[in-house]
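Presented below is the structure to which this report refers.
All protein chains but one are shown in place.
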Amino acid sequence: MTGTDRPDLDSYRAAARVWIEANLVRRPTAEAPRRKPWEIEEQTPEELAEQRALQRRLHEGGYAGITWPVEYGGQGLTREHERAFLDEAAGYVLPDLGIAGGATFGVCAPTMLAHASREFLRRHIPRVLAGELIVSQFFSDPDAGSDLAAVRTQAVRDGDRWILNGSKIWSSGAYYADAGMCLARTNWDVPKHRGLTWFLVPTDARGLTIERIRQINGDSEFCQEFLDDVELTDDDVIGEVNGGWTVTQTMLLYERGAGSAGGGSAAHTGLRADLAELLAEVGTDDPQVLDLVARNHVDDLARAALGRRLLALMTADPTSAGSLASYGKLASGVLDPVRANRMMEIAGHRALAWGEPSEAGAHAALGLLNSRFMAIAGGTSQMQRNTIGERVLGLPREPSFDRSKPFREVVRDARNWSGAVG
Amino acid sequence: MTGTDRPDLDSYRAAARVWIEANLVRRPTAEAPRRKPWEIEEQTPEELAEQRALQRRLHEGGYAGITWPVEYGGQGLTREHERAFLDEAAGYVLPDLGIAGGATFGVCAPTMLAHASREFLRRHIPRVLAGELIVSQFFSDPDAGSDLAAVRTQAVRDGDRWILNGSKIWSSGAYYADAGMCLARTNWDVPKHRGLTWFLVPTDARGLTIERIRQINGDSEFCQEFLDDVELTDDDVIGEVNGGWTVTQTMLLYERGAGSAGGGSAAHTGLRADLAELLAEVGTDDPQVLDLVARNHVDDLARAALGRRLLALMTADPTSAGSLASYGKLASGVLDPVRANRMMEIAGHRALAWGEPSEAGAHAALGLLNSRFMAIAGGTSQMQRNTIGERVLGLPREPSFDRSKPFREVVRDARNWSGAVG
Amino acid sequence: MTVTLLPSPSEEQAMLLDASVRFMEAAVPLATVRERADGADHDDAGYRRAAAELGWFGLLADEARGGGSASGNGVLDAALVAAERGARLQPGPYPGHSAVVHALDAAAAVGAEHEQVLGELVSGAAWATWAFDSGASCELRAVDRGLELHGEVPVVAEADLCAWLLVTARSADGLTQVLVPADAAGVTVRRLEGLDVSRHWGAVRFDGVAVGAGDLVGTAGPASERLVAEQARLAAVLTAAESVGTMRADLDAAVQYAKDRVAFGRPIGSFQAVKHLLADLSLWAEMATGLVVAAATSLGHGDAGGPEQAHAAKAFVAEKGIEVAHGCFQVFGGIGYTWEHDQHLHLRRLAADAESFGSAAWHRSQLLDAAGVSR
Partner (left out) sequence: MTVTLLPSPSEEQAMLLDASVRFMEAAVPLATVRERADGADHDDAGYRRAAAELGWFGLLADEARGGGSASGNGVLDAALVAAERGARLQPGPYPGHSAVVHALDAAAAVGAEHEQVLGELVSGAAWATWAFDSGASCELRAVDRGLELHGEVPVVAEADLCAWLLVTARSADGLTQVLVPADAAGVTVRRLEGLDVSRHWGAVRFDGVAVGAGDLVGTAGPASERLVAEQARLAAVLTAAESVGTMRADLDAAVQYAKDRVAFGRPIGSFQAVKHLLADLSLWAEMATGLVVAAATSLGHGDAGGPEQAHAAKAFVAEKGIEVAHGCFQVFGGIGYTWEHDQHLHLRRLAADAESFGSAAWHRSQLLDAAGVSR
């Protein structure tokens, strides 16, 4: 389909409306009851199968992958067409493939479309669109953390096969995914960014074990994988061999797009819901409690205002958007724990222990456990401070010890660290 | 005088008592009125001359330099003799040569005694004891700060002369001293610690300008010196040429001995005087003010307890004393500003502006201005954290870029800093 | 250079700010601020007149009464000016003066009261300030001859420059406001020593100052309570805006110093201890800036969220301003301890602004009221 074949937006919208009414179910108008702090929301296998079927119906109707190439099962239309469809479908139930589904459609498949071979895409993207291939990110190594490129999970070529060994961690929803997009080291004798390659690993591959990670907040949507002589072939490589860092850049871009600036947006007035609920339970007798409430409200308003300021700054200078986003993340990393501590103080004994009636106290306690998430996940506060210091404020760089040496030497030298340089 | 010539302590004490009663004046028993926050306490030239005369009387009586060698005008006695004399003189006025006098007797002369040549000491120490030679420390370079050894003030040999150029800063009381003990670079082609030499510079030397530094708290006991082709000779060198860092180590030891662990000592009860005075002026109506008062009292008690704990730790392991002292300094560096901020909040408008009647508010304001002194002077909080991290907790060292290269290259490389190492 | 409270100011705003910055740097550069700190006076009358010509004092008055904003949102425009003033430690009671302009403009809109004084204030013929006192210690008493004002406002910035004082007082009819000439009988302005040496400070005493009905501003009771609340928010936001300018100026200097200063063979800004500190301080500066802009914008538009944002802005900026000053001081090290360095001027300013027109704690308590938390 070429540009001239594209339906005009109005007729597209009209056709979509007809299809949607005939094929989709209206969303219930009442708000779904908010889950209790200690309840886990997770789809059963049956629910997931229903959602896969709904995705297939969308695909068969021609409304999956609206902007993706026709060659791979998409519709080859514009973002405007996609937006028109979503507008029309706003009141209807769309497929929810959970956290790994979000990664599949928002991050993994777009990254594949940008870098994988035609054969690869023909093989896999139609299955993605049909709800048959949910792809989780096998991205972080347990030993790498914020140092994303310090991957030690390795893939060794053996004839036309690749043998993978190592471990991956923080894979969202891997336990129910069909495959993982896995970053592995394929060359130890070049600097760390230059010896990496992405692979697609089926979750039923022999030698692959997936374990759910029990988190401190009671959830367990993250997984850790252990790769023990997992065999793949050249067909499973995504992008260039040893060109994995280029693919990673694309992936990070999609990840950030998926996230927000982290600062909130609309100018809200009145206390945030959790703060108001807690205060309602605790009462307004104690002036020190009230001051803690006011302090949290001040910071909430300041964070919302930061979000708007960052948007204005990014609009004025789009090239700075990537660095400025660090402010939003840092604000959450620094202020979430402060806010959570204050919620604990306000809640008093209600956050120490609780029975059926007290939800606000349990929320405060859960909030404390969750409060460092933004300070750690997806780049620690320390990483954000480096970015702000160097890219926004223009401060001189830190010394780097891993950018030009072969990764093999980086690993060795770090073990013998003495600090002596000059 | 040899060990066997020394008088026994009891007869020494008795003789001292007789001499003291005949030669010294009793201290007034009433407490001297505390100076107002904005008043500057400084000796007039006449007062200083009186104090010099009193020092001369002490020297002539044989009670100056009690532990210093007889060869240089001292008494060659033990610390116990010195303590006996001081015990007996406790109620009497002893010479007060001001802040530079403290440096002379506590730091400069002891350092000279440890490192200078016999000729040097014969020439200068008797004059120190007679109150004729007050020696200020010309130690820090304006560009060096916490990096003590990064001295750029230089001394160049020219025949048997040394020509000094550069600038020194933070010299306490230099404006009224007779000489300065000055650290200069004498070799730029060796690592920074190895090309330094100490000199004694008379304050009336041609080419030396001394300016008092106006401080933000209104005082000006610190000075900056400018050396413009100041000529000295080999006779003015203290210790080995290029051996200045060894001398510096001794000096730092005496400096630390002079200061305290910084944590307070006795278990006090009740509010500290400044807090009690401020509270008396502000009143106890506002529960938030009371909580701020309580917070400062908590921290005051915790700091006193830290002082006692450090003492116990140092006693249990004397080799760790130097590193542990960093805790006392860091506590002051971190908590002085917090305490000062709270005093400002408690004081409210009283610390914003004040007339005659309100002293507590002015104290709070002055306290804010002074509050970073311990976080900066004599090693910043950052330096203390490095010491604690590496020497107490045993964490791996930071990379160093100035320990093994010639200082000349350190200066050049720092200007072309890129951060790239490996 | 402007401190860019707005990344994309309108053309009119940019013109106002550029001209204002040029004016301030010529009329009262930091050297003049320092002379004033050491006791010299600056040309206050000339400063006032020139600032008025730039439009500073009319931003909050109706065009019909000689005022007019640059962007249609006079509070935002005034905040932009205030931030540039704060960056340059400018003299004059701009937040207090603006609060009086707002009060008189509101009164004039209703009853054509005080139009002449308002004209003086807008044209820069005189300074006025609001003798704000969170302790509410002034009282207007009915006596035989009419009304008398009693009480003392303990600290008023730049009181000695002012020809007019707006005083909020309790009265038998409820809260009321009075416009008092600073040279009226019974008014004493006692000069005080102040932490912030870039401004003059005074205690203002009212010993039975005779007040005529024509000196009253607005109507006593709930209407005055509303107006006083509006004044408090306006003065708070403009004080916070001045602080934001000072914070950003202090931070810019510290960042530059961290790039230039070398220790241990490296620029100190390459150490995480310095870099991360500055990153955190710049986060506070960005949040403070965003919140002040949000508050000024909302107040100027009359949005429902304006009061909350205004109180939050003052509370946030008061605490973070001091934190930024402390952090910059740490970056400067010893040099910041010298009178000649600007660091202490910034610290003094920010500490004084934190208390002026209501402390952080006071604004937090107002914020709870504005957010509808009943006690």
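Here the chain labels run A, B and C in written order, and each chain numbers its own residues starting at 1.
By our rule, a residue touches a chain if its C-beta (ideal position, glycine included) is under 8 Å from a C-beta of that chain, and two chains touch if they have at least 3 such contacts.
What you see is a predicted model; the values in this text were computed from it and never measured.
Visitor: Which chains here would be touched by the one that got left out?
Guide: Result: the unshown chain touches A, B, C.
Visitor: Among B:113, B:164, B:230 or B:331, exactly one should touch the missing chain; which is it?
Guide: B:331
Visitor: Can you work out which residue in A:81, A:168, A:339 or A:385 touches the chain that's missing from view?
Guide: Result: among the candidates, A:385 touches the missing chain.
Visitor: Give me the subunit A residues in contact with the hidden chain, please.
Guide: 38, 140, 142-147, 150, 169-170, 213-216, 288, 337, 341, 344-345, 348-355, 362, 365, 368-369, 371-373, 375-377, 380-382, 385, 400-402, 405, 410-411, 413-415, 417, 419
Visitor: Contacts of subunit C with the missing chain: which residues?
Guide: Output for subunit C: 271-273, 276.
Visitor: For the chain that got dropped from the picture, name the residues of subunit B it touches.
Guide: Residues of subunit B in contact with the hidden chain: 267-271, 279, 284, 290-291, 293-295, 297-299, 301-310, 312-313, 315-317, 327, 330-331, 334, 382, 384-386, 388-390, 392-399, 422.
Following the convention adopted for this analysis, only the chains that are shown with their structure count from here on.
Visitor: Any idea how many Å lie between the Cα centroids of subunit B and subunit C?
Guide: Inter-chain centre distance comes to 42 Å.
Visitor: Hey, how far is the Cα centre of subunit A from the one of subunit B, in Å?
Guide: Result: the chain centres lie 55 Å from each other.
Visitor: For subunit B, which residues are shared contacts with two or more other chains?
Guide: 288, 400-402, 405, 410, 413, 417, 419
Visitor: Going through subunit C residue by residue, note those that touch at least 2 other chains and give them in order.
Guide: 265-267, 270-271, 274, 361 - these are the residues of subunit C that touch more than one other chain.
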